[in-house]
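A single protein chain has been omitted from the complex, and every remaining protein chain is retained in its original position.
By letter and in written order, the chains are A and B; residue numbering begins at 1 in each of them.
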Amino acid sequence: MQFTIKQIAHLLNGEVKGDDSLTVSKLAKIEQGVPGDISFLANQKYEHFIYTTKASAVIVGKDFVPKKEISAALIIVKDPYNSFTQLLEEYQKILNFSKKGLEQPVFVGQGTEIGEGAYQGAFSYVGNNTKIGKNVKIYPQVYIGDNVTIGDNTLIYAGVKIYSNTIIGNNCVFHAGAVIGSDGFGFAPQEDGTYKTIPQLGNVLIEDNVSIGANTTIDCATMGSTIIRQGVKIDNLVQIAHNVEIGKNTVIAAQTGIAGSAVIGENCVFGGQVGVVGHISVANGTKVGAQTGITRGIKKENTSVAGKPVSELNDYLRSVAVFRKLPQLEKQVRELEKRLEELIAEGVFS
Amino acid sequence: MQFTIKQIAHLLNGEVKGDDSLTVSKLAKIEQGVPGDISFLANQKYEHFIYTTKASAVIVGKDFVPKKEISAALIIVKDPYNSFTQLLEEYQKILNFSKKGLEQPVFVGQGTEIGEGAYQGAFSYVGNNTKIGKNVKIYPQVYIGDNVTIGDNTLIYAGVKIYSNTIIGNNCVFHAGAVIGSDGFGFAPQEDGTYKTIPQLGNVLIEDNVSIGANTTIDCATMGSTIIRQGVKIDNLVQIAHNVEIGKNTVIAAQTGIAGSAVIGENCVFGGQVGVVGHISVANGTKVGAQTGITRGIKKENTSVAGKPVSELNDYLRSVAVFRKLPQLEKQVRELEKRLEELIAEGVFS
Partner (left out) sequence: MQFTIKQIAHLLNGEVKGDDSLTVSKLAKIEQGVPGDISFLANQKYEHFIYTTKASAVIVGKDFVPKKEISAALIIVKDPYNSFTQLLEEYQKILNFSKKGLEQPVFVGQGTEIGEGAYQGAFSYVGNNTKIGKNVKIYPQVYIGDNVTIGDNTLIYAGVKIYSNTIIGNNCVFHAGAVIGSDGFGFAPQEDGTYKTIPQLGNVLIEDNVSIGANTTIDCATMGSTIIRQGVKIDNLVQIAHNVEIGKNTVIAAQTGIAGSAVIGENCVFGGQVGVVGHISVANGTKVGAQTGITRGIKKENTSVAGKPVSELNDYLRSVAVFRKLPQLEKQVRELEKRLEELIAEGVFS
């Protein structure tokens, strides 16, 4: 997409100094800008870059007074950082919602309804009796099974797989390769050493404003629903097992795994590669360090935890500090023993 | 799918008390039942729910005597829990095998044979000279390469990718996004710091009754086969490297990784996020705790192990218990040293 500097200044309610007929098509950091880019200057520390930047336009504050010549056009606004963020968001919206209409071939089952403003990429598949809201973007090679419900303005990137009976809210984003509703991992051991599959007949329920990362997997419940509450943000390659519930506005970084029937509170923050055992609860507001192993429930709200098995963060850090000195500690103990032996041998005690 | 209560009672060899013409379409826990659901009561602890449940039907035992009025129809059987499990399994079978026939467009290569009773979802791809058994369900956007063999009754969910030359048995299940037969990770370091790719010309061999989780990856062997024996159950996002062999009826939880040429025994149980180094063997019946790092072979059968580097479970738990008290232990050592110094300084020893 290309915009003139004049159009952008108008959007940001700013004034242009320079050639406002030039077009820009990308956003860039001021030190990396090339012709066709627009950048911003909000921090004096970076001022020297404005005199050498190759960007076509730079957003600056009202109080900016150039000390040398500047080749870029300037867009003068009240708060350049806010204006740039606004521009980022507008640009994202345009990118997200520029796709519209139907690319052939697609497959749509019987009894299925797709709302207005949709994008259906080529080779996308929607099963039977599925209800899809307005402005939903279904990228190429997406699979949506039977009896699925999806709210308005949800973005589903290429190759996402959504099993039958899944329920998804409004304004969600699913990144490429995510799998929603695969069978929970449930097998009953038999006497002959084999396992019998426990049927997984529940579904996945995802509320509004949820974001799911690339190649993340969320299993359906055995019965009932695996539940992702509103505002939850999940990174790439995360595993959410059957019957888990994630409380609203909780954030989970990449490669974390949450085992079956665990209940995670609201407003938690999980680092990457965390593991959570099944059938436990984690209190609201818990902050979990990367690679933590949560082996028991966490009852106190708003604590920071780390380590495996999990401890309060400060206890963990104190133990780890000694762990690093263990060879020294062992030596000290050996010397104490030797010393005491020597003293006894010297007969000082008798 | 909808069934009358009469049909279900007939299937379960039970008697109906109430309106047997009502239809039900879902299975639910008694406390969560809504109209159209069928539930069960097997444990007296839950009896109070039967008087308030909104489910249309409840399966109960012959000895159940209602204490109040019940709105649901009752299906009276010998063992309500077993009957409900039977229903779950029937329902799963119907779900799994209800899909049949060909959805256009699909791609089928030359010399390929697909047995009767198959489902071929739209945008699925089967390469050349591939042999597929009876009742195999190939969901949309599945990729099956050239010279692949797949047995009867195998279920392949949406977007699974099976590379050329893979051999798969009967009654297997592959969840969405699983990748079978990608190149083993083999690169030979060269003198200039670059790496030369070691060709990976083997395949993957998967026996009967194997289940593979969503987005799990299994690499082909360098030469010969990466082998998954009968009855193995693998969860989501697991990595199985080239030339690995997994013994029969072994269960592996999510996000575990097994490095090249490791040999895992029969009837092992792996927790999630376990790592296994390459070129080692793990004995039959080993139980591996979540997040364990198996850094050496395990020779004794039927042991429980944990930690990194791996120890017997009890040794690990004892070490971990002290780890949590390390700051205290360090303090004790410091005090012992101080005490001894003081005693020496006081001249008691001379």
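As a convention for this text, a contact is a pair of C-beta atoms (placed from the backbone, for glycine too) under 8 Å apart; a residue touches a chain by one contact, two chains touch by 3 or more.
Note that this is a predicted model, so its numbers are computed, not measured.
The chain that is not drawn here is touched, among residues B:Ala55, B:Leu237, B:Ala253 or B:Cys268, by B:Leu237. The chain omitted from view is touched by exactly one of B:Phe49, B:Phe64, B:Tyr81 or B:Tyr125, namely B:Tyr125. The chain that is not drawn here is touched, among residues A:Gly127, A:Gly145, A:Gly213 or A:Gly260, by A:Gly213. Summary of contacts with the chain left out: across B:Thr52, B:Ser98, B:Asn302 or B:Gln332, the touching residue is B:Gln332. The missing chain lies against subunit A, touching residues 26-29, 32, 88-89, 91-92, 95, 103, 105, 121-123, 139-141, 157-159, 173, 175-177, 209, 211, 213-215, 231, 233, 235-237, 248-249, 251, 253-255, 266-267, 272-273, 290-291, 320, 323-324, 326-327, 329-330, 333, 336-337, 340, 348-350.
Taking the whole complex into account, subunit B touches the unshown chain at residues 105, 107, 123, 125, 141, 143, 145, 159, 161, 163-164, 177, 179, 182-183, 185, 187, 193-195, 197-201, 215, 217, 219, 223-224, 237, 239, 241, 255, 257, 259, 273, 275, 277, 293, 295, 308-309, 311, 315, 318-319, 321-323, 325-326, 329, 332-333, 336, 339-340, 343, 346, 348.
Quick note on the criterion: only the chains that are shown with their structure count from here on.
The mean-CA centres of subunit A and subunit B are about 25 angstrom from one another, to the nearest whole unit.
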